[in-house]
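Right, one structure below, let's go through it.
Complex shown without one protein chain; remaining protein chains in place.
For chain A:
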Amino acid sequence: MCASVKYNIRGPALIPRMKTKHRIYYITLFSIVLLGLIATGMFQFWPHSIESSSDWSVQKRSIRDVPVVRLPADSPVPERGDLSCRMHTCFDVYRCGFNPKNKIKVYIYSLKKYVDDAGVPVSSTISQEYNELLTAVADSDYYTEDIARACLFIPSIDLLNQNALRVKETAQALAQLSRWDRGTNHLLFNMLPGGPPDYNTALDVPRDRALLAGGGFSTWTYRQGYDVSIPVYSPLSAEVDLPEKGPGPRRYFLLSSQMALHPEYREELAALQARHGEAVLVLDKCTNLSEGIPAARKRCHKHQVFDYPQVLQEATFCVVLRGARLGQAVLSDVLRAGCIPVIIADSYILPFSEVLDWKRASVAVPEEKMSDVHGILQSIPQRQIEEMQRQKWGSVSNPLFLPLIPPQSQGFTAIVLTYDRVESLFRVITEVSKVPSLSKLLVVWNNQNKNPPEDSLWPKIRVPLKVVRTAENKLSNRFFPYDEIETEAVLAIDDDIIMLTSDELQFGYEVWREFPDRLVGYPGRLHLWDHEMSKWKYESEWTNEVSMVLTGAAFYHKYFNYLYTYKMPGDIKNWVDAHMNCEDIAMNFLVANVTGKAVIKVTPRKKFKCPECTAIDGLSLDQTHMVERSECINKFASVFGTMPLKVVEHRADPVLYKDDFPEKLKSFPNIGSL
């Protein structure tokens, strides 16, 4: 029945295909740029939700009405980019301290049209893409219109394409911005840097200390931990709806779709195609297209015509070769088509490389190895290729992942939840106090109408005993992370559990030490799928399997108290308090969901005999109880969105349990009954 150990593959695919407003593209871009800046030095702390908060009235104006600014020919030009800039040398972090909680505020300069002395424009006022980017930033929570409170400044001067602007005059325009101050805390965006003949890999506009989010950085121009590499936006595939393709072999092994390639590269590719035949497809511009067909959307191989970017979906690997620029828009097309990019561009800083592990989703091949590219790709096992295509990641990250056996000397804290059964409570206290590893006893007094007994009446025990009074009679109180708990191990125990032997409890603690990330308890229970009713069922029969333990007596890490109190999903906590039942099932769900692991049942114990309540524990009550417990399982499974419980067939016993061995030599001779 091991097959019932259930694993869930959760987590979104690396490339989710979601319906989003176009603004999200830009706010995402901007958010990642900020993260890139932050990941490497300025401040690792960051607000955890990035949201758009628009919906207020904005002014509506025409671009033609923006004010014109005349730049005198001799107005100052900023220094060239300072390559030694780092966050701690060139970034003024104090400007970011105005707002509570270090929230970064961004100011956008208002749009102006810059002209030179002769009245000739310095650049086109603003491009469609830059306008959308700025709109997205302005609509976000980062935006401030108060320049005095801003931490980052974004000029409205459009630098996306260096070819579309005049370098010196644009620099002059930057220098006259009201808070320019050598470009400190100014963030510039550029996707197409450089220009003929050199094609520099970073924007040539002198920008002094300004931060640059640029497409096509090389290792020589990229200021690690200061600049951010962004992808070159491709309008091409953005206009086409590409269906999602699952992993698996594709028609072509390797595809090259770029049109403007250097003849040397094209020769190499042609040679590859000649050697490997059908598996490699090298496409080029189409020469004889009829009128009216957009050339950018077609690729040709000899006389065969292919639709672009759809053809990218036919290949396992797609070549992304450097052109004049390192950053190629084709990379975006290739990623969107679900083809694995083979990046042949030495020294290229891949987009967001500070925060993304490109090894998982791409293959980098040095330029000089280009002729071997087929062999290199062939050597990648199919399994790995599929993983690159799939891009799934982690489903569970256990919060207590370090293999560690806590020292026995630490001991455990017993927490007894009680209402008014004082006599039974005192017996439990006396019994539990006999357990050698007990280090403290905490009584949670859940009765607001009655005071706990006077100090003198309590049993005298060898460890500290504390009484905590609660404000409300809630079951959740037993799982509260009380400050009084100083040990990692917690023993939750009901005020009527008097049947557990000292050996049984001590052994339970030692088992917990070997499995500190699990719930370690005594009677085990099971969840089952009821095929007739198509829902989950609670099972307390004595079966060969367990998936839960009762928390009437159970050891667990106190961290789970914190999780139960503060991180329990949905309305489960309220449900439990309202029904006065199922707090143990909720705890089982919580621990299994966060660790991905099963419980450990210890010793043969099957039930907690409750002497006082046997009389009323009749059959009918029992059935109501089972129905209610089943309801809880179904409710929790729907809140968690999954069934996290794991079924196992084992329990833990002492090494020599029931072995033919002298009882007095056994560490835990009195392990109790069913």
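Quick note on the criterion: a contact is a pair of C-beta atoms (placed from the backbone, for glycine too) under 8 Å apart; a residue touches a chain by one contact, two chains touch by 3 or more; residues count from 1.
Convention: contacts and distances are computed from a predicted model.
Asker: Missing chain's UniProt protein name, "Integrator complex subunit 11", "Exostosin-like 1", "Queuine tRNA-ribosyltransferase accessory subunit 2" or "General transcription factor IIH subunit"?
Answerer: Per the UniProt record, that chain is "Exostosin-like 1".
Asker: Of the residues listed, A:121, A:247 or A:406, which one is in contact with the missing chain?
Answerer: For the chain that is not drawn, the touching residue is A:406.
Asker: Consider the whole complex, including the chain that is not shown, and state which of A:543, A:581 or A:634 touches that chain.
Answerer: A:543
Asker: Pick from A:398, A:574, A:623 or A:670: which residue touches the chain that isn't shown?
Answerer: Within the whole complex, the residue contacting the unshown chain is A:398.
Asker: Of the listed residues A:167, A:259 or A:422, which contacts the missing chain in the full complex?
Answerer: Residue touching the chain left out of view: A:259.
Asker: Among the options A:77, A:115, A:167 or A:240, which residue touches the chain absent from this view?
Answerer: Per the contact definition at the top, the residue touching the missing chain is A:240.
Asker: Among A:62, A:449 or A:624, choose the residue that contacts the chain missing from this document, as touch is defined above.
Answerer: Per the contact definition at the top, the residue touching the missing chain is A:62.
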